[in-house]
Each structure stands twice: as structure tokens, then as C-alpha cells.
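Right, one structure below, let's go through it.
Every protein chain but one is kept in place in this view of the complex.
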Amino acid sequence: TIEHLFKEIFKAAKELQEDDHRKTLLVSRKKKPNDTVVDIGGIEVGNGNQQFVMGPCSVESHQQVDAVASVIKQKGIQLLRGGAFKPRTSPYDFQGLGMEGLKILRDVGDRHGLKVVSEIVNPRDIEPAHEYLDVIQIGARNMQNFELLKEAGKSNRPILLKRGLAATINEFMNAAEYIISQGNGQIILCERGIRTYETSTRNTLDITAVPVLKKETHLPVMVDVTHSTGRRDLLLPAAKAALAIGADGIMAEVHPDPATALSDSQQQMDIDTFNHFMDELQAFYKMDAKV
Amino acid sequence: TIEHLFKEIFKAAKELQEDDHRKTLLVSRKKKPNDTVVDIGGIEVGNGNQQFVMGPCSVESHQQVDAVASVIKQKGIQLLRGGAFKPRTSPYDFQGLGMEGLKILRDVGDRHGLKVVSEIVNPRDIEPAHEYLDVIQIGARNMQNFELLKEAGKSNRPILLKRGLAATINEFMNAAEYIISQGNGQIILCERGIRTYETSTRNTLDITAVPVLKKETHLPVMVDVTHSTGRRDLLLPAAKAALAIGADGIMAEVHPDPATALSDSQQQMDIDTFNHFMDELQAFYKMDAKV
Amino acid sequence: TIEHLFKEIFKAAKELQEDDHRKTLLVSRKKKPNDTVVDIGGIEVGNGNQQFVMGPCSVESHQQVDAVASVIKQKGIQLLRGGAFKPRTSPYDFQGLGMEGLKILRDVGDRHGLKVVSEIVNPRDIEPAHEYLDVIQIGARNMQNFELLKEAGKSNRPILLKRGLAATINEFMNAAEYIISQGNGQIILCERGIRTYETSTRNTLDITAVPVLKKETHLPVMVDVTHSTGRRDLLLPAAKAALAIGADGIMAEVHPDPATALSDSQQQMDIDTFNHFMDELQAFYKMDAKV
Partner (left out) sequence: TIEHLFKEIFKAAKELQEDDHRKTLLVSRKKKPNDTVVDIGGIEVGNGNQQFVMGPCSVESHQQVDAVASVIKQKGIQLLRGGAFKPRTSPYDFQGLGMEGLKILRDVGDRHGLKVVSEIVNPRDIEPAHEYLDVIQIGARNMQNFELLKEAGKSNRPILLKRGLAATINEFMNAAEYIISQGNGQIILCERGIRTYETSTRNTLDITAVPVLKKETHLPVMVDVTHSTGRRDLLLPAAKAALAIGADGIMAEVHPDPATALSDSQQQMDIDTFNHFMDELQAFYKMDAKV
């Protein structure tokens, strides 16, 4: 009918507007066709070479972080991670060492020539964290903590933004838009598994989110194999899949003695497992790189 | 085998500990068998009578809130809601009037003798909000914003805590535990739908979460019918189901002119719909109450 | 742009077609505005009075079914259920008594004046089952077993069609369309919980599916409280919610001695629990019915 057709034309006009809106998303590849390369004090993420972000789940002591730092350094890794502010399901679980933890990370990082990455969970801590961190991480539970995102957008540090536990790709992109719209375009997206009905893994690694995000946005995309799988035996296969599908980097947890770890003891790699992990991955990666 | 049996005995001992841990959750009914009644300046939630929390999605103007307040007052409702700090998916959507919005709520609430409820999203705003709010709401996206929860735990105002979009019952209880463990036990839990594959509703109302939460905890449980369904035509049936299953209250959005609303225009009730909603519900509720 | 607008006009035309297609769904209320009342040998489902379908998960023996039949009869229930062909996750679990089970059901039903309902899982068994059954059930796992649906569509027995474990409302309606398009319009839809990430219940009861289905289709809608919750303690609250939201009936499992049941021992009611369940529900129901 004519009436319906008119209605549809209006609807089409509205969709055009929405499409325009989407085109104006600053994170969109439609807005900026070429890849964003994130520069972490000279270390580049998103330039075609793949980076590794490794370290313990929680910063527990100077000695513990140092032990990890020296082994990852030996494998040529340049980015050290460690949690100081820990978002834990229960208030009675270890909540992290806080600013003291960031200091440890900084000291160890400087000693080994590693750049350091850690999560900040309170908007008021973003500013003071600049003294210690090279990259500020926004965790999965805070992906839609918009006050934290706005504060991160005012920072001059690169932001590593993790996908929320049940966030859509569209919500993830808009979370990044909160940061970039405040002026900070140095953003690394990180797929870390989504919540589904399946229980054989801690979360379900949404591997095709990597090419989808690289197509929709100009930002680099990493994969956190530890939290997506939650299983030590799946870290290596998941990392291979992530590199093969085009991820710009891999994030994983390493601990000198996982059994005594104050958090996530089931899923961190010990030193031997880590060495094997990197050897296998670098062999795989080199072959792939030649194609 | 003997070896296995020993392993299992250790495992059982570990489970005993976990069970004990759970028993010591302050929100658990095992810890406190009788119902918590939340007292909002004389208005009780959880005493067996069902309460309604109604108002616009966003506070837009004094006039708009006043128009809603006068109609809900006429229906005997005692709790007025309105969003001043709005967590929106896109940074380009209306973000709310902020503190100015809280002032409007307070003024209108005082004028009509209504207690007021509004969401706070930044830990630093909890303290200043005490001047304006009778109940502080923690929204679904912030259910695991643990810094905000800790700050809410230090408040002397009742907290209305919404379930996260993809939070388990266990995570929901632990989020409440973050509040109560800081000293504030005046907590209302609110089921507001969970994220599933189904698209005919905005979220899937997990109706049996109400009896599960009332069994596991001693806290009152409300149901937000607006965000769980996202459909104006389902508000009334969902509210009936919620009352029938034992919810301590219903939350829904009302706007004088939903079509021009600055947020959630598809799901707010207009005045006529609201009046019909309450008439039907009060008839249903009275019958039920006599049983 | 003009080009885009033309594209949109074509798109609109395509959507018009789809809309037309939907209008022509035989199960759609757009096609047939008034409620379908399913007639089970004189027992009506969907006429405004609510029906109960009760009985053991599996037919185990004549004596067992008889014990259940006599107690449900005493409560005024007219429809007896019992599984003879059991779709079990493991091939090593009890698979049901098959045709022998249907005979037991028929005998017991006749003796007590109850109509009988049972699931058929193989297309070739639909025809022979006519000798024993008043209603043929298609289970959740077979909701998209299209060969079975087509065969059910050729039957002159009413069909009780359960929603698939992860079926959308749209898929559910189309499954019913497979039956009605073969000529059999005597269909009862049954919501039985959907699969989500939440583990405190066996499935998540999608309670608003009831009003959605009653709006979209002209078919009666029941709620299976046993499989949606999987918990004996939630059967009564779930049933109240289902009646309050407008379900045309309730389905639940009763067993003389659940602990020794050959299937689903955790979720069936024993006789005492059943009597309490019906007393509470009938009190609730009568009050509600007067409104």
C-alpha cells in the first residue's frame, strides 16, 4: 500500500541517519581507514608484528614479579602485566596490593627494560597511576563503567580495553568510543571470552570477534587466552588460533608457583609451561609470518 | 581405590570450608533467618506489603518529573525514581542532568511527599548524593563496579542493587555482600532481566530468581518490569507474575510523553497506560493478598 | 543519496513481502484473531479455564502410574502424562518402556477417566500411538525434528508442542506451523525454560514468552514448571507466576517415590508435595479467577 511505502521511506531516512551516526564513530574504520598503531614508549602494537603481554594475575611481591619478568624478558617479550587492583567476585578474596603493587611493577619493569600494564578500577586512581604505568587496562567488569572510560579518555597513556563478559561487538566499540571521544585514541581492544551456557571452558572464546573488530574499527585487537579458556591446557591451542586469525597480540598469565597464587591458581602457567608455550608459538608464528 | 578415596576426603574437607564460607555470607539466610525490612524514612520494603517504584527513565525537567509525581501519588505510590546520571551505551546519547537532576527529584519528592530513588555511577558522587536521595541505586552495568559497591557500603542510605546483565545469582549475592560487609545492610535486590539469545524481549526476565534470592538471602527482592521486557505491552503481565511469585515490589518507568523522552522512549508508560496498569495491578494484588 | 533511497525502497518492498508472509502463517493471530480451543475428548484447553497435566516423568509400571492417577483424579485433574519413549542424554540411561508404556497409560487413564498425554519421538510411531493416546507430545529436543512435526500434522490427535532448549519464539511458531500446515490445528504450545548461563535453575523459565505467544498466535500456551526450574522447591512459585501471567495450563511431574524414579528423581513431586501444590494453587487460582 501507498501508506506503508511512505512509512518505509521515513524509516529508510531514519536508518540513513543511524548509518551516518555510525560512520562518525571515531573508532570506525569508515572514519579512519588505516590501522592505528599504538605506541608504548617505542613498543608498537598493531604494526603487523604480534606482541605478547605476560605476567602474574596478581602482583604479590617484588620477588614474585621479578622472577616472572626475567623469564619473559629472555623470550624477547617487551610487555609485563600484573594486577594491583583486583576486581574479585567476593569481598573476602584477595583485593590486590593497590598502589604498592603498581610501584613493584614499575621497579621490576625498569630493572628489566619492560613496559608495564595494569588494571585501574576507580576513576580517581587513573591520574596517580600515570607515575607507574605505561598502559592502563580497563577490565571486563568495567567495560561499561563509563566514568572510568571518560577518565581514561583524558589520559595520555595507551588504554588496553577488555570486552565485557556479555558485551556485544557494538557495545564494545561504543565503550572504546567513550575513550577516543575524550581525546585518547591510543586504544588496544582485547577479546577475553564471553559468557555462554557451555561449561567445559571458563568462558567461550569468540575468536571471530578478532576479524570483525579489525574490519569495523582501526584499532589493534589482542586475545587474552587465560581468561577466555580458564584452562592451562588450552592456552597454547587458543593462542595459535588467535595468531592465525589475525590478532595483534596475545595476553596470558604466568606465575612462578601457580599452586600458591593468591588468585586464578587454576589457569596461570608456571615457568616451564611458559617456556614451552613461547617456543611452540614462536615456531608457529615464524612460519606463519613468512607467508 | 584407597588413593582416590583419600583425595575425595580432602576434597570433601575443602567443600566443607567453602560451605562454611557461604554460611558466613552476611546476606545469607543461613546467617540471618528472618527477613530484612528496608526502612526508607518510614516506608518499609520487605514487610509483606508490596511497594512500587515509579518515575521517568531520565529526569529531564522539573515540570516533567512533577507531572509524573502527581499521578503516581494519586495511586498511592510512595517511591519516585528518575535517572540523573545515565549510563548510556553511546557517549553521544543524553548522559543525564547530573547533580542538577538529583535536586529536581528532591524538590518534587518533597512537594508530593514521595521518597526518591536515583542511580549513582561514580564512587565520588555517593557522598554528595546523600543531600538529595532517600535510596541510592546501583545499576546493572555497575553491579560489579566494586569501588562503587564499597562506597555504597559506607553510606547510611538504603541501596537498591540491580542484577548485572549477565550476572549469576551467586555473583549478585556477592555484589550485595560487598555492601553489607562495609556496614550497610539496608539493601534491596532487583531482578531486571538477563541477556540471552532470545530477541522478542529486550532481556529475559528470570522470574524464578525472585524465590531463589528470597530463599538464599534475607533481603527484599524487587522486579524491574521495564528493563526486563523492554516492551510496553508486557509490563502488566510481567508485574502480575512478579507479584504472584513473591516479589516485594515492582519498578517501572512512566513519562508524560514517552515519544519525546530523551531515553528509552519505546518502553516507558504514558499517564493513561500507567493508570490502567495500577488499576489492574491493585485489583490483582488485593485478591491475591486475601489468600 | 538517491541511489541509497532506491535501494531502501526495494528493501522496504522486500520487507512488505516478509510481513505478508508472516501474516499468512496459519498459527498467527493476524490470520485468525480468536483463540483456538483445543478439545481433548471433551476436555478443553484454552477456553479461559486453566488445565493441569500431571504424572510421572517415566511410565515405570502399571502400579506406579495408577498410584499417581488416583491422587491427581482426587484433585480434579483431567489430564495424565507419563513418558514411554524417553529422549535421554546418555544411551545408557533408561530409555522408557515404549509401546508397552503407552498401553499402561491408556489402561490407567481409562480406569480413572483421565485423558492421556505422552511423547512420541519417531515419525513411524505417531500412527500406532493413536490407539493409546489422547494427546501426542513433541518434546523440546524434537521441536525442530521436522519429519516428526509433519507426521504430527497428519494426525487427528491434539499435539502438545514443547519449545526447544534454545529455540526463539519465531522458531517455535514456525515449528507449530509445520504441524498446522499439514492440516492439524489442534496445537498446545508449552514453554519449558530455555538454556542460559545461569546455573541455579536447570533452565531459565522465560515467563514473558507466555504473553508474547498468546499475542502472536491464537494457540493455547502451557508452562512446564518441572523442566524449566528443575527444582522441587520452585514448582509452586513458578506455577503461580505462570497462572498470573495468563498461561492456559500447568504441566508438572509427580511420582509416588521420586527417590527411586528411573529418571529426573531430583525434580518430581511426591504425593504429599503434590497435594500441597494443588491446594495452594487452587486457592490462588480461585482468587485470581474472580477478578
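Letters A, B and C mark the chains as written, and numbering starts fresh at 1 in each.
In this section, a residue touches a chain if its C-beta (ideal position, glycine included) is under 8 Å from a C-beta of that chain, and two chains touch if they have at least 3 such contacts.
Just so you know, these numbers come straight off a predicted model, no measurement behind them.
Visitor: Quick one: say which of A:N47, A:S70 or A:T168 touches the chain that got left out.
Guide: The single option touching the absent chain is A:T168.
Visitor: With the full complex in mind, choose from A:D206, A:D224 or A:D248 the residue touching the hidden chain.
Guide: Here the residue in touch with the unshown chain is A:D206.
Visitor: Of the residues in subunit A, which ones touch the absent chain?
Guide: Touch set of subunit A with respect to the missing chain: 166, 168-170, 194, 196-201, 204-212, 215, 228-229, 233-234, 237-238, 240-246, 283-284, 287-288, 290-291.
Visitor: Determine and list the subunit C residues touching the chain excluded from the picture.
Guide: Output for subunit C: 21, 87-92, 121-124, 141-142, 144-147, 150, 165-166, 170-171, 174, 177-178, 181, 195.
Visitor: Determine and list the subunit B residues touching the chain excluded from the picture.
Guide: 4-5, 8-9, 11-12, 15-16, 166, 195-197, 199
Just so it is clear, only the chains that are shown with their structure count from here on.
Visitor: Centroid of subunit A to centroid of subunit B, CA atoms only: how many Å?
Guide: 31
Visitor: How many angstrom lie between the centres of subunit A and subunit C, each centre taken as the mean Cα position?
Guide: Between these chains, centre-to-centre, one finds 45 Å.
Visitor: Where in subunit C do residues touch two or more other chains at once?
Guide: 166, 196-197, 199
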